[in-house]
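Of the protein chains in this complex, one is absent; all others appear in place.
Chain IDs A, B and C follow the sequence of writing; residue 1 opens each chain.
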């Protein structure tokens, strides 16, 4: 780099749309599992994990080895949607280790390699198969930035980016979104009333745990209620498991122990295992009425991702050890965050599994806590409508000692930002 | 693979949306430059090149080496939009070799790594900055499959996938789309008439060469006319250079020698150099009014792509040798295709640079020609509203002998499918 | 008539869209105040009153006289929006008797002479003045059949008539629409949450009493709450007083004693006094930013209606006698309907003023009751999402004896349709 200031090139040439780099204004050069190293050689613990794209950590050794081997032998890199050995091997492994054991007959659609693309494919297919337009999405939902998915995203700032009205989506309150209101009963009443003005829905689009929306975790009863409501009204259930899936809450799918089976499941983020762009839509087979190329995309055959995704499945999902380890780490996380929340008047614990956090009640305080953490070598971010939730999204593979140390940094930062009188009152 | 039939897994588990694999029902295992090898060890010449995502061929040795080195040293793979050495190096190289020499002040926005995402970002930004909604797109335009970009895509089959009406786009004829009609004059007349019912546009969205739409290449006059029209009506010009850019027509941008300078330029496909998912939107700096994260995406920091893209820029764009070589190949291609077209009554030459083809006047004949080519080891596809254009999209790096041999296969296939009396009449 | 069957011409030539005539299959020839006479000379009492278009009864003698005098002297009939003596006289009278006494600075906009047109003008103006698109409308709301107003109408059957998606409206529960849910608190929570996905509204569009929606009458607190919410969020309040206004609930405007002052007030139905087509939008003066003819319409200068409307204002609104008489009739109606409802298990009283009814809990029973009434010479209709409410909309001018006799018929009909055991249980 010829710039004195490592960020000069970004100021000169990168769009203002950039964001995370503003909170972490260093340049990273190396990464392994839960550790990042910057250009000055300083190490950081990563509690952001690519927003849950790095559930298995950075640069897993086995995935790296497989990818280098693939490169060495000139394996196909870019294959459009053509058959390749890497694609077949991924599909067979996904069928054997994920779909079959869970009794899922779903078809796999490789969409453009972004979560938003998988969500758009789901919304399109729901509309096509039902002949209806309305998708019911939920408060604080986050589904992507392209126009179809953005219509289903709740965040006002993101929506403003559209520059035009977003259509085709009706908004309903997520579980617990309205104090004292049974969201499910309310939605049912609206749908049962033929004069409510809510058109018959094509689908419900829901995240079992809302990652960006503030770590709101729906209960079994709520998810089952949504599914029942959908069945009663001839609508599909799309469960967007992009952030909460691929083991983040313990099981492979975040809805696995909830007694539901979605019709359409968008996946992305940690699907490739190594953070490479990859997305898929799982489709109940009778709904797979796509015509060839009706939804296509240049990069839907990212063979590097097929390679690393296959390794990830074999390494982590051949038995239940990984899932059990995640459960243990989750319990530890609950305990530690619970203790921290106890320091802060009004703070509450949010989330489920390895996507938990503390609602500090204020976006300013949450930002201050994260900034302090960064000063002490911990990368951590906020979520929620007001960015009021400090969110722990560590790699599931993080060593226990590093996990504990990271949580220590967070604990200290929170204590530092709680008003002295509150501490005193403890 | 445990299946006897190599495609059984796809029939069992892949969505019906898959397409190219239907025309090329083998499994590819290796790829180098313009050659693909299937699981039976058979070699193919690739005249499809990932739909122009592989302008530098498959698995370029230098890119591979750089990527393996990056992997070996645990370089960051997935970095959200955080600063990394690989990102900075790419940006600096892009600035130095591409933007500065062309006098472009544009900012670079890394969108989700798909072309459709870059197009959506452009459409959103055009609407935001102008406060207008209407985007003028063109007949036979192809811009992507997500709802915003799909609204601008002309193909009826793709549009049907939406399952709902697509809004915000007004359609105008591309140059030459209507026999005997001066498209530009017509558009101007419609915009100048305050009672035409065409609302003042936010932008014109145009491909300098329409890849999917049938290799329609706009003239200098047309592109300049569109730009002038946009300026006169307070609208922006978005040139979608996803398929035609990155050297495909000779210069880095397909509009370079056209005397125009677009306000917004979506790039993808060959941007990463090696076919890895990567997309960007170039933004005239005063239009870069995005708020942080107003358009975001998990995979917009695909560092592997930054690495290979940097190598590609240095290797191919440090001087004008590559561009000149492409010009030579293009001239050869024009000559060969011209000779072939002469065999076929009514056939016409389409396209520009290394994206040329022959309009055979019939989708059936074009499909038959491609099928025959595949039998003889040549991978080639069609484009156009009726799939009537056989499209040559060879890697720009294809060795001359292999290029000639591939064209020989095409020539033979065309002759085989032309009615005997036509040949006789020759 | 040459047809034997008086309705043959309708079967032959009128569209299936016709509706009321199906329930009352006779041909009416004369009408005076609350009485209708059919071609066989049979008299009927009118408890439908043109759906509240005939608040002063049929063919009021003074209005008739004035209209005949106007015709006799060749007064202008159709005047576009040009100045006429009839128009000036109406405006001056409306200003003097209605606007000034109520401290209203509103401007009067004569829209096309239908309620839906006045609603559309209000929605357009709300969007223009705020620069926002979303109108918040309510469950069971009814605002008209043209595309803008229809988007705000709740009824699924009416909405289905659109043949396409209706946009620009977000639906919220009316007061009491959801059992146990404080609608106002819920709406506030949705609007206060920046990630709710509800865009900042241009306006709230609400009927103080929902006529078609089942005679749901909002409380003072609810209407004030909606107004406060609107003020807090920079939105306007449109109170659609088309059915409930012009004295139907007692005062001229149905919101008069509610402690609110709407920004925009669509009026129609009884505005002309005699049932002639006439509509107007009252506009808070600073919002009157229309450009000349920006919303126009051929029949917005129906001078016959100006004549009769002026007479109606002078006759009924020069002092408070009419309003007091309506209050007395309303009290009588409440008493009589209360007694009837007591016969029917689960039945509830609905509405306010002279727009009250009984919710019989079943559309079938309500239809049967109305049919029996018709057999006994009473014209009465249902409303509500399931047509479950028998609705009394008598002319406000109905003589007390006739009113009582009509209610007797209704009482008897209800008793006839209540299951014997229910009567026994009384």
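The criterion applied here is as follows: a residue touches a chain if its C-beta (ideal position, glycine included) is under 8 Å from a C-beta of that chain, and two chains touch if they have at least 3 such contacts.
Predicted model, so just to flag it, every value in this text is computed and none were measured.
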{"item": "From B:45, B:153 or B:272, residue that would touch the chain that is not displayed", "value": "B:153"}
{"item": "Of C:43, C:92 or C:192, the one touching the omitted chain in the full complex", "value": "C:92"}
{"item": "Missing-chain contacts mapped onto chain A", "value": "164-165"}
{"item": "Chain C residues that touch the omitted chain in the full complex", "value": "1-2, 6-7, 9-10, 12-22, 24-32, 36, 39, 48, 50-51, 53-54, 58-59, 64, 67-68, 71-85, 88-89, 91-92, 94-95, 99, 107-110, 112-117, 120-121, 123-129, 131, 133, 144-149, 151, 157-158, 160-164, 167-168, 202, 268-269, 274-277, 281, 283, 288-299, 302, 304"}
{"item": "Residue numbers in chain B that touch the chain omitted from display", "value": "133-134, 137-141, 152-157, 159, 165-171, 173, 177-182, 185-186, 189-190, 193-200, 213-214, 384-386"}
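As a convention for this text, only the chains that are shown with their structure count from here on.
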{"item": "Farthest chain (mean CA position) relative to chain C", "value": "B"}
{"item": "Inter-chain centre distance, chain B versus chain C - centres from mean C-alpha coordinates, in Å", "value": "58"}
{"item": "Intercentroid distance (Cα basis), chain B paired with chain A, Å", "value": "30"}
{"item": "Distance from chain C to chain A - Cα centre to Cα centre, in angstrom", "value": "50"}
{"item": "Interface hub residues of chain A, defined as touching at least two other chains", "value": "133, 157, 167-168"}
